[in-house]
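Heads up, this is only part of the complex; the chains shown haven't been moved.
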Amino acid sequence: MTSARVIAATQAKAKVLVEAMPYLRALAGRRVVVKCGGEVVDDAEQSASLVQDLLLLKMAGIDVVLCHGGGPQISRMMERLGLAPEFRDGLRVTDAATMEVTAMVLLGRVNLELVGLLNVHGPEAVGVNGTDARMFLVEPASPELGLVGEVVEVSAAPVERLLADGYMPVVASIGMDAQGRPHNINADIAAGQLAAALGAEKFVLLTNVEGLYESFGEADSLISEIDPSGLRGLVDGGSLSAGMLPKVDAVLAAVAGGVPRCHILDGRERHALLLEVFTPEGIGTMVRP
Amino acid sequence: MTSARVIAATQAKAKVLVEAMPYLRALAGRRVVVKCGGEVVDDAEQSASLVQDLLLLKMAGIDVVLCHGGGPQISRMMERLGLAPEFRDGLRVTDAATMEVTAMVLLGRVNLELVGLLNVHGPEAVGVNGTDARMFLVEPASPELGLVGEVVEVSAAPVERLLADGYMPVVASIGMDAQGRPHNINADIAAGQLAAALGAEKFVLLTNVEGLYESFGEADSLISEIDPSGLRGLVDGGSLSAGMLPKVDAVLAAVAGGVPRCHILDGRERHALLLEVFTPEGIGTMVRP
Amino acid sequence: MTSARVIAATQAKAKVLVEAMPYLRALAGRRVVVKCGGEVVDDAEQSASLVQDLLLLKMAGIDVVLCHGGGPQISRMMERLGLAPEFRDGLRVTDAATMEVTAMVLLGRVNLELVGLLNVHGPEAVGVNGTDARMFLVEPASPELGLVGEVVEVSAAPVERLLADGYMPVVASIGMDAQGRPHNINADIAAGQLAAALGAEKFVLLTNVEGLYESFGEADSLISEIDPSGLRGLVDGGSLSAGMLPKVDAVLAAVAGGVPRCHILDGRERHALLLEVFTPEGIGTMVRP
Amino acid sequence: MTSARVIAATQAKAKVLVEAMPYLRALAGRRVVVKCGGEVVDDAEQSASLVQDLLLLKMAGIDVVLCHGGGPQISRMMERLGLAPEFRDGLRVTDAATMEVTAMVLLGRVNLELVGLLNVHGPEAVGVNGTDARMFLVEPASPELGLVGEVVEVSAAPVERLLADGYMPVVASIGMDAQGRPHNINADIAAGQLAAALGAEKFVLLTNVEGLYESFGEADSLISEIDPSGLRGLVDGGSLSAGMLPKVDAVLAAVAGGVPRCHILDGRERHALLLEVFTPEGIGTMVRP
């Protein structure tokens, strides 16, 4: 193949790269907070795709922060240890034994694996959790939930220093109370609060749905853009599944804290993050004021 | 009591503070690496004493790094999960299931608890492990040991940045291989290698013995000071217990890497660390070239 | 179109972006010197394509320097002023009147236009020439060539400061002698020398041929990679057109000065620069040691 | 001659140096913007004197910015190219051909020559124009004037960075519109606007008259100091020549922008700039609020 033909064949590539330019321009030097579920590490292909996307964003000069939960893995480990998971209003009742498992799984399984994958080609990522430098300070959410904490103070300093040092922080959703004891916190909401505290330009929630729907279950009713009051309307109208409620709370917390664009995407799609950030096509649901 | 009497009663205090001065002078702005075993978090009093000592050293302007293992806790958790710990030459044979437990316990139990305790009064400490920013890069130690790694490259950068940012790094002994997979590493030796990589002024190994003995079992034969060749002589002479061997290797690695003073202390004594650092009395065994 | 279909349609885009990753990684924070001819500003589409590519490279964190000549425009302006261009060994004989035209065209036409195009969306570029801060210090090349200078000292400081300030330097090929008088210099060679002085990672010569050929005129004989001695062989073998000789000298100067990769590309192809930098396909001819 | 006699003979020199002290004190580290006409480069002695003065000011720790026009040279080059200069209200009607000549002459003739002269003894000066980093953003002044621009936004950043890097910026009076196209701007007024944007301590207009006169043509009526309202009175009273009007506008723009002292001097006098800055004698006309 002559060089001329090679070039002809690659003009389509050039178009993609050129198209990405205004997005690169807008986000370089800005902060993007991405939240994924723990299940991403159960699927090698999905985690590889996510890791690629995150590293590409980082290379493009974006300050990326990854937050994660670990629900499925926690439940599985509890079972192996003969503990019975118990939920109240969608929140895991967390006694000392449950908290021990939660911490072990989030840090020793999910966080460690994500950090390891991100560091295969270089010293890119560092794991942190809310106990480090008192990042997520909590108060008990309710007496009957045990060691479930509500984050009452977010200290973005450790994450900001990691970003300044050129590392991608990988944040596990554990909080600490004033006595230094680890608490279980909702990963979506903590991520939204952190996005606000960081002054993030974008907060991306990777879920296992395509986005929000006007009518739950009707694929045609996928909402591409909505504002916070519309979002509250959906909640009040009861058209959201129970699992989406903390995600909506997370988005509302981020928007209220000044994050101009929040996105609910389907994390199971390959490179959903990359496409959302660098191409003009709308994916999932965008929330902005 | 009049002020004069109060002062009289406190002159003894003044003496202690004044006596600490030359040690403060010598170590301010320098780095001290402390290694403790995982058992410290099983004893509330011992961990409180250690945490106090570490924070006092930090306040005195010393750049303190805490490294820890977690042997007892790992074995207990394995038992709870029905896994049988197996050792070869004092090293834990580490299959995937064992590695998973190792990581969960080191990060989710020991590291998290130490960091939480250190942060009760302020944002002092941040947990890290060898996967973060590729700090401890390993190669398999031996095919039959499974996921046991030998640290072949120490990258002190993440620890140095934490120190520069004013945090005390709390280092869990996990390494990663070139594919990003977590590996089990010996906590003593990794700490000694890190002390060397950091150019530490002092490397303190907190153990559950008073120090090294000329004749194992004879309390009178405690060695207060020894040099590396003397140490090697002890090893060759067979007068050391098997459990001390990795500690000796750790000290030899640190000394070979330029650390001028290494100490083997009894971590069960209250404030052993503080007394070693700030008082003229010799405690435990000091190794120096 | 549902979101799923949108994503399916954009996976190809994701592939291009992902593919660009290792190139982004390798070049971010490095310097790339690009040389184009003056004719680029005669073709609005070609200059738009070049400007897009340069800005994309800059956004990707690459320190880009653009060097340019202006041969065709100089000859045209000389004709308008009734001056007869005269060449000796491919070099323009440069009396005072010719020098005046050369400077006016390079700075007032080519440089100004390129800088203007680069700055349409933001303060990206700043024009400089070899007189600024004594960047290209010359000695007369030969008495019979008049004000043609040979660059005897390259001071990269003004270009390095512009890069440090976040600007793309656009370098016009004018030198000055020790008395401050402007001289005509060969733009290709000066660009190669500057690439060496800057420690550039890449030196890209945009020409109006597809690359170098084993046999001049035979499209099939396009050389995709060659080393300096091979290149000298081509020169000695006489298989290069006269116009390619200064380009070869420029490349040899850059390679000798430590630039690891030099490229001779067809600047008339859209986005040739972008494709060379960010895709795995070989375009044009690469010279490396 | 004995040393005593030498000293006696040099006490007069000491007096001059001592006298310059308070002026040095007042201006060291401050910014002074000097505007000269293009004709200065037509007179070797005058340009040598100006260059000496500028370098002395720079050595004395003053941040000097030189702005220049190029009227006479533009007209001459237009004639050589068979173009007829046309003026409306003292402004040059600027079609595309005229703009091309304007840019070529300002950058390739006047700016290049000034920069070259300033750099004979070291890397002191760097040329810039309003297209560089979007320094002078313009809108069309009037449809019938063609490419004549009114500066609507001054971005002092590129000049400030050059000053911070230790270079003297030499500013050619070219603006760019939002599409990146070069425009003809009035050099006096742009210099006054730049002085204001830079927070200059002094703005010096070098002209070919001794200063402003109460009665045009009567040498005795030279005004040594005047305030802006007095200046507006002169304009309204019609006692100023047409050529002085843009200079008055430049001074008024500078004063309105906070420049505390503006001076209209006779640039033909040797070292007029130096004497104005460093001696107590009043030269020319000073305007201050």
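A, B, C and D are the chain letters, set down in written order, and residue numbers restart from 1 in every chain.
The definition used in the following text is that a contact is a pair of C-beta atoms (placed from the backbone, for glycine too) under 8 Å apart; a residue touches a chain by one contact, two chains touch by 3 or more.
The shown structure was predicted, so the numbers you read here are calculated from the model rather than taken from an experiment.
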item	value
Total copies in the full complex, given that 4 are placed here	6
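Basically, only the chains that are shown with their structure count from here on.
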item	value
Most distant chain from chain B by Cα centroid	D
Rounded Å distance between chain A and chain C, as computed from the means of their C-alpha atoms	43
Cα-centroid distance, chain B relative to chain D, in whole angstrom	69
Centre-to-centre distance between chain B and chain A (centres being mean Cα positions), rounded to whole Å	35
Per-residue multi-chain contacts in chain B, two or more chains	none
Overall pattern in which the protein chains touch one another (line/ring/star/complete/other)	line
Pairs of chains, among all present, that meet the touch criterion	A-B, A-C, C-D
Residue ranges of chain B in contact with chain A within the complex	77, 80-81, 100, 102-109, 111-113, 115-120, 122-129, 131-134, 155, 157-158, 161, 165, 167, 174, 176, 178-182
Parts of chain A lying in touch with chain C, wherever the complex brings them together	2-4, 6-7, 9-14, 16-21, 24-25, 28, 52, 55-56, 59-61, 121-122, 210-211, 219-220, 222, 266, 269-272, 274-275, 278-279, 281-284
